[in-house]
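All protein chains but one are shown at their positions in the complex.
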Amino acid sequence: MAKVLMKGNEALGEGAVRAGCRYFFGYPITPQSELPHYLAKRMPEVGGLYLQSESETAAANMVFGAAGAGARVMTSSSGPGISLMQEGISYIAGAELPCVIVNMIRGGPGLGNIAPAQSDYFQAVKGGGHGDYRLICLAPASVQEIIDLMQDAFDLADKYRNPVMLLADGVLGQMMEPVELGEEKIAEAPEKPWAATGRKKGGPKRLINSLYIVPEECEKHNIKLAQKYDTIRRNEQRWEEYRVDDATMILVAFGTCARICKAVVDSARNEGMAVGLIRPITVWPYPTDVITRVREKAEQFLVVEMNMGQMIEDVKLAVEGMRPVHFYGRSGGMMPVARDVFGEVKKLYNGGAA
Amino acid sequence: MAKVLMKGNEALGEGAVRAGCRYFFGYPITPQSELPHYLAKRMPEVGGLYLQSESETAAANMVFGAAGAGARVMTSSSGPGISLMQEGISYIAGAELPCVIVNMIRGGPGLGNIAPAQSDYFQAVKGGGHGDYRLICLAPASVQEIIDLMQDAFDLADKYRNPVMLLADGVLGQMMEPVELGEEKIAEAPEKPWAATGRKKGGPKRLINSLYIVPEECEKHNIKLAQKYDTIRRNEQRWEEYRVDDATMILVAFGTCARICKAVVDSARNEGMAVGLIRPITVWPYPTDVITRVREKAEQFLVVEMNMGQMIEDVKLAVEGMRPVHFYGRSGGMMPVARDVFGEVKKLYNGGAA
Amino acid sequence: MAKVLMKGNEALGEGAVRAGCRYFFGYPITPQSELPHYLAKRMPEVGGLYLQSESETAAANMVFGAAGAGARVMTSSSGPGISLMQEGISYIAGAELPCVIVNMIRGGPGLGNIAPAQSDYFQAVKGGGHGDYRLICLAPASVQEIIDLMQDAFDLADKYRNPVMLLADGVLGQMMEPVELGEEKIAEAPEKPWAATGRKKGGPKRLINSLYIVPEECEKHNIKLAQKYDTIRRNEQRWEEYRVDDATMILVAFGTCARICKAVVDSARNEGMAVGLIRPITVWPYPTDVITRVREKAEQFLVVEMNMGQMIEDVKLAVEGMRPVHFYGRSGGMMPVARDVFGEVKKLYNGGAA
Partner (left out) sequence: MAKVLMKGNEALGEGAVRAGCRYFFGYPITPQSELPHYLAKRMPEVGGLYLQSESETAAANMVFGAAGAGARVMTSSSGPGISLMQEGISYIAGAELPCVIVNMIRGGPGLGNIAPAQSDYFQAVKGGGHGDYRLICLAPASVQEIIDLMQDAFDLADKYRNPVMLLADGVLGQMMEPVELGEEKIAEAPEKPWAATGRKKGGPKRLINSLYIVPEECEKHNIKLAQKYDTIRRNEQRWEEYRVDDATMILVAFGTCARICKAVVDSARNEGMAVGLIRPITVWPYPTDVITRVREKAEQFLVVEMNMGQMIEDVKLAVEGMRPVHFYGRSGGMMPVARDVFGEVKKLYNGGAA
């Protein structure tokens, strides 16, 4: 099948449509406005609905409603807008509803700027909203992967009845790459016997709810959620390994940042250094399994992030003190430069202090 | 000085007033409504302002404004309301403004219920909003400590120009205990030469801002913030140790949960078991120092939380794989029962599987 | 063509759809909720959009937007909700956009009740919003007339680029009557070369606007509007005359109230009294022409309203002091009883004091 050239932001939209998404609610914010712009045109073409809500808070609650009615539904925002959705996200997760949320991370905190960043990692994977809940978080690193993961995002959401967050950044959104869209099989959401689609005569009452006023019931609900999260942790960890097998030094990076690190690995290998890369594709569930495996051989880790150090906690939790875990980061919309990362690699490889 | 009998919720309000807080903005939500109710009456008595905002989102932004004008200002909410404040909190932290936010945690996620919980731990200490920022988080365990920490909360906020969150729960809010209020010295906020109080003729322009449109500037700002957070980590870790010195098993718990664990420690000691308790008073900065110290002697840790396991990550990060870290938790508004915790302690102490 | 039995509220919806209306924005309020309920189902069947807005204020502004893009669009509300739309209505009228607004009048003022009333007459015909503007106001008195006037409403709106209000009440909304729907010719809105539908390459810029910052320009705009309103006054007055020709006493009533008065006229005629009825179908433009004509012969007028006396001003303005104009009204959701009105008629007819 022929490849087409596509921008990341369009791929997010087209990927969603091909994954059967038919509802989009959102409020414009840079640097993701091209995605809603694309869907404003595209949704009507496939009989879907695009609606610009009055705020991000409203968008999250519209997603709540559409998801509760069984629709494949998506919203998208960046930094401040995603923060405004935290109440809604907690409700959606608490009510166990499937949906997809794109966070095109920008420089923060506060108003920050519109340059690419990864500083919403903690918010995404530890839970920005209240209560014990988890989002499945996917972190694509290419336009093709956006297309592929968007389908997975909707499928995972439905499979586990859980919101899925897709973490991207402005670089990925603006990047043009050739992609294979695959056959235009408009995916169908599976049967959703729990969806509140209007009670049929004699049919059972269906209730979408996150209220459990009796603590015993609420605890039971939390245990059920925790078991679901454990199942997801066991079954859905995804990552890419790059020249890891004989590596004594492992870089860990996701998204745009991992693309830079791949080049660094090649440079290091060219100079004879046994360096590899682990790129988490799911940042929740975190791919702890591969870290646990490689920590036996690898002598040290270097976590590279476009923030002040967030994912490093998850790497440390997996390494459990067995090996040193170093950090290299840029923040506020700045991106690591391959040469600088390579410099850091060389220093550490040769036993220099990190 | 004579002691007075006081409810936790009143103590939160009276403590704030005595700490010089003169502005309160908030929106009612159970189980913290008695606090705004108290301040609605109390604020006018001291020339302060109480304002019920149209939403929690608005409350956070009103706090932003008052803090930027140099006032000692507080808001309070629970679960869903705190989630609605996440955008505002990120802005306040990004603009480096001092304020105090009370989260009277209730059962979650979503609507959940109004029973006491600790399931917003991650949101509080990892950052529920977007971007690299940190809240100083204080976790009192008695009505007296509420009074004392409220003064500290405002002082720390001003000292570091950083929002401070006070984590409590409904048990603490409803509990009546005798407290010593101390002399009624209405604390005065320090001089705030940065506050935007109206430009004086010929005076310099003061700008409260979290926008750094140029990435280089934004990174510089993030590095400045990170250095501040490091200073706080070095200087402000607080905890209580209880029968820790010779303990081979260390319980770790905060807030209401720690009160239960203290009783468990006594029971264990009565039966000759060398059990101690570490109670973090600051949950951010996390009291890593004491964990690092005791992990040399202690053979195992048991983290007890009123959630599905959140603080345990910070304990594990401090223990660094040197000792097993076990978990016992109740959730959804349920509280651990001393007897059950003691049962867990005995099982682990005797080498039982956790 | 066969007649079908239809409820007034459904007829409002079906009439709109048959008139080519494809967009409905509104917020639920009794006693008109059956109308949006009907359209929520019906709109998707004809490829139209039904959207429940977050408030009536928002609904009015969504109507503004859709009308500006050239769509046939409607909203509907009652009393308090219509008041919330006044800003939007003034903007729509100021920008000369066509749309239809249904006011299912309920008892007022304030919260009032949900019973039928006509007490929003002044608001509708004198202008509830700010500035010199006028709504074309239609007042149907039967289910068949609802169907017919709905088509006219959209046509008049487009013809004059002016909002049209349809005044109804709960009695009319609940009433079931046989109606002839006519052929299902889905009416098409006329070409709207002014509509802001996205600038075409090389095409002219189209601007929907009510801002005229220069007073001279704003006055010119107001004069243009006034001329349009004069044209409408000359050409669009509509009314029904019932046994008027030889009447010495003329009842004047609109909507539901006129149905009662028609029965009163018959009763009076049965007793040999020369009584007739004028039923304004347009309450703006007010059918002054017919009043001016009949005031020559008729010796007195009796205005009957479901309010405390509002339309009577327009009758007096037309009668110009040449004949006495009496009033009989019920209010707060109470309806005139035929016997009582007839009693009033007899008293006045026989020279009794009004």
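Going by the order they are written in, the chains are A, B and C; count residues from 1 in each one.
We adopt the following convention: contacts are C-beta pairs under 8 Å (C-beta built on N, C-alpha and C of every residue); 3 or more make two chains touch, one makes a residue touch a chain.
Here the structure is a predicted model, which is why all the values come from computation and not from measurement.
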| item | value |
| --- | --- |
| Missing chain: touched chains present in the view | B, C |
| Residue among C:42, C:206, C:221 or C:243 touching the omitted chain | C:221 |
| Touch with the omitted chain, as defined above, among C:31, C:70, C:129 or C:285 | C:129 |
| Residue touching the undisplayed chain, where the options are B:6, B:21 or B:58 | B:58 |
| Residue, one of C:8, C:70, C:94 or C:140, that touches the chain absent here | C:94 |
| Interface residues of subunit B (partner: the chain not displayed) | 51, 54, 58 |
| Where the unshown chain meets subunit C, residue by residue | 57, 79-84, 86-87, 89-95, 105, 107-115, 117, 119-120, 122-123, 126-133, 209-223, 225-226, 307-308, 310, 313, 316-317, 319-322, 330-334 |
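Basically, only the chains that are shown with their structure count from here on.
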| item | value |
| --- | --- |
| Chain-chain pair with the highest tally of contacting C-beta pairs | A-B |
| Distance from the mean Cα position of subunit C to that of subunit A, given in whole angstrom | 53 |
| Shared interface positions of subunit B, touching two or more other chains | none |
